[in-house]
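The other protein chains are all here in position, but one chain of the complex has been omitted.
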Amino acid sequence: MQIFIQTLMAGVLLGGVYALVSVGLNLIFGVVRIINFAHGELVMVAMYMTFWMWQLWGFDPYVSFFIVAPVMFLVGLALQRFIIQPIQGSSSAMKIFVTIGVSIVLQNLALYLWGGQYRSVTTSYTTSVLTVGGVNISVPRLIAFAGGLLLVGLLFFFMQRTLTGKVLRSIAEDRDTARLLGIPVSRFYMFATGLSAVLAGVAGVLLTPFSSAFPLYGAQITLIAFIVVVIGGMGNMVGALVGGILLGAIQTLTGTYIAPGLQQVVLFALFIVVVLVRPQGLFGAGVGTEEVGLK
Amino acid sequence: MTLLNVESVSKRFGGVQAVREVSLHVDEGEILGIIGPNGAGKTSLFNLITGTIKTESGRITLDGVDLTHRGPVDRCRLGIGRTFQVVRPFTGMTAAENVMVPVLVHTKRVGAAKAKAVALLEELNISFLAERDISSLTLAQRKRVEVARALATEPRLLLLDEVLAGLNSREIVDVLPFVHEVRRRGVSILMIEHLVAALTSVSDRLVVLDRGALIAEGTSDVVLKDPAVVTAYLGEEKHDAAS
Partner (left out) sequence: MKRYQIVIAAAVVVVLALLPIVVTDQYLLNNAILVVMFIGLTVAWNIAAFGGALSLGHAAFFGLGSYTSALLLLRFDINPWIGMIGGVFVAGLGGLLLCIPLLRLRGPFFTLASLAFVEVLRLLSIYARGLTGGSEGLTVPSRPGWLWMSFLGREPYYYIVLVMSVVTVAISAAIYYSWIGYQLRASGSDDEAVNALGVRSSRLKVFSLVVSAAMTGAFGAFAAQYYFIIDPDTNFSYVLYALQPALNGIVGGMGTVLGPIIGAVLMTPLGEYLRDAFTAEQGLSYIIYGVVLIVVVMVMPGGLMSAIRTGTDRLGRGGRRRAAAAVSKELEPTREEVKP
């Protein structure tokens, strides 16, 4: 029983990471309608930034957020303006390939600049563990989990209550009408991509205390982030959160009770099953699913 | 003799009732025009007839055959051809190749299919464009390719969705006699048009849709005078002029 709870807890925390990474993806997908294959690389870039600021200037990871966030915003802006916008009219496949190109460039740039070794940050709280009722909870992971929850909550509030958020939602629902109403859609797209990059950046910052940065981190996490987004329901922020946690739990439970080697297989298999049986995700889709993919 | 019978079909999209229990029929050899203000559900009705979207209720039969549960491929093979309001040519292919695609359903040999395709383009007076990439054609030319493509399916009923839209008056004058010609060859026609005058000159009967419902039906002189139709197009007459 103890093992079960421990495993479940680890799974929930892992799921929090998944949800954290996928929140940004959900946003860019819902609004700009693009499947950004380079999203994981944005997380990776943020992780490296956080690492280097710690390594060179002794910044605590959570503090570097204040620098990482605006930098990532600019990165996202540039990505949208110079790479995605020019091909906004092409087929979704072409947009995927261009973001794949970006992800290849970023991965290998990291490899070229900083080598392939794992870069870890060690702080006073890196190995801190909270013990509750016999269950060990890693503190940095807990903070990341809490951060993920907070992020989803803030984003939800932002999208529902602020004017910018409402405009973004209206663009997500009907881009052409929004344009006709005089809304400068491309500027909002830039904002959305910028925001999505910030979210990726926050994920990177929160992950650094317990996860090492290395060039291929993004590649590993991107596919899982997509699975979370699809299973949770595209464009559905809360669904992605719940979906992420669910996936994390399923992964760790599979690892403990079925076989460690099958942990990720189960996730992919689940993805394929969900996409075929309930394409709108477990919690129903947000807007825009028809246009980009699911019949 | 009734060819197409649409009985009480409906379709809802989210919060909008796009088509509301519409019933109509097209007789063999008839040209039936559909008019109505924007958003009246005309194209949705077409989509229901071709099977691109499924009806929630009602029945659709073609020459007695129940189509209601058949998909678009079957309905086309049974005799319903269509053009699209916004032309949908196959990019990366020439005009002839575009028309060959439906021809190849029944004529598998590429050489023979190409000959048939070019012949169809010839009937629309654009065979000189056969080898040109479709993206280099003007809108009027692309519309003709679209019509040729629909005719290539050897339909018994041809659905034309605003085939005159975007054409200038000279281009329209060229197209209208062709519609008669198609009918003369035994193809019944169901036409959506915004240009009411052009439509009345070709069609035998008119049907008017407004906000998803059928509000009038009959010959053009009767329908166009129908107060419900006038209201639908022009809005309610204001009675109080007091300010």
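Labels for the chains are A and B, by order of writing; each one numbers its residues from 1.
Going forward, contacts are C-beta pairs under 8 Å (C-beta built on N, C-alpha and C of every residue); 3 or more make two chains touch, one makes a residue touch a chain.
Not measured: the values here are computed from a predicted model.
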| item | value |
| --- | --- |
| Contacting the left-out chain in the complete assembly, out of A:Ile87, A:Val129, A:Ala146 or A:Leu181 | A:Ile87 |
| Residue among A:Thr7, A:Ser22, A:Ser64 or A:Gln107 that touches the chain left out of view | A:Gln107 |
| Residues in chain A touching the chain absent from view | 35, 83, 86-87, 90-98, 100-112, 115-116, 215, 223, 226-227, 230, 259, 261-262, 264-265, 268-269, 271-272, 275-276, 279, 292-295 |
| Touch list for chain B against the chain that is not drawn | 50, 52, 71-73, 76-77, 81-82, 84, 88, 90-93, 97-98, 100-102, 104-105, 108-110, 113, 133, 149-150, 152-153 |
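As a working rule, only the chains that are shown with their structure count from here on.
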| item | value |
| --- | --- |
| Whole-Å gap separating chain A and chain B, where each centre is the average of the chain's CA atoms | 46 |
